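Note that one protein chain of the assembly has been removed; the remaining protein chains are unaltered in position.
So, chain A:
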Amino acid sequence: MMPDLAQQQSAKLVLLGEMGSGKSSLVLRFVKGQFFDYQESTIGAAFLTKPLPEYNVKFEIWDTAGQERYHSLAPMYYRGAAAAIIVYDVTSADSFVRAKNWVKELQRTGNANMIMALAGNKADLVKGDSSSRQVPTEEARAYADEHGLYFVETSAKEATNVDELFEEIAKRLPKAEVPRQSSGSVPLEQTQPAQASSSKCCS
């Protein structure tokens, strides 16, 4: 029997990485199965949700909203995340350096139980002809192993390893933890029903 949706654990998932490494494309591919070629920067998505009933988890996927462009990402973005995907572009050595900085930043400030994955995106660009590749697979894999990250090369364009990436994270999430809804926190939209009716009679 399919688990009740309300019973699903919701987990905040963030994507970090240099501008243009394909963070939003990965999200869009995963959530909607779509890909857009001319995506320059991200506008408009606060966060998206995607349930994975077979893993009893519902991802709340946050987008950087472009704040990383001038290295001004608000800490609120990655705080409280259950999982982070650090994305780089396999054709850009700079983006790999930036990804490693993000790993450092998360290990410094983040939750110690955060699941981290390293995704070398745009693998389609080096398929067959690896002349434009700037980050060797083995180098990235060694780095990921050393830092306890799940590693995979992906292509949002060709849907390579995208579902696998998110599913692997779902598998690794600690089953009991519910990080997004912090204990004792108040969902602002859920007011007491009694209050609603009493305020109506006073108005």
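The working rule: a residue touches a chain if its C-beta (ideal position, glycine included) is under 8 Å from a C-beta of that chain, and two chains touch if they have at least 3 such contacts; residues count from 1.
Note that contacts and distances are computed from a predicted model.
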Missing subunit (named according to UniProt) among the choices "Transmembrane protein 237", "Metaxin-1", "Probable trafficking protein particle complex subunit 2" or "Rab proteins geranylgeranyltransferase component A": "Rab proteins geranylgeranyltransferase component A"
Chain not shown: contacting residue from A:Leu48, A:Ala93 or A:Ala159: A:Leu48
Omitted-chain contact residue, chosen from A:Leu26, A:Ala65, A:Ile86 or A:Ala119: A:Ala65
Chain A, residues in touch with the chain not shown (by the definition above): 24, 28, 31-32, 34, 36-40, 42-49, 63, 65-67, 69-72, 74-77, 79-80, 108-109, 181-182, 184-186, 188-192, 194-195, 199, 201-202
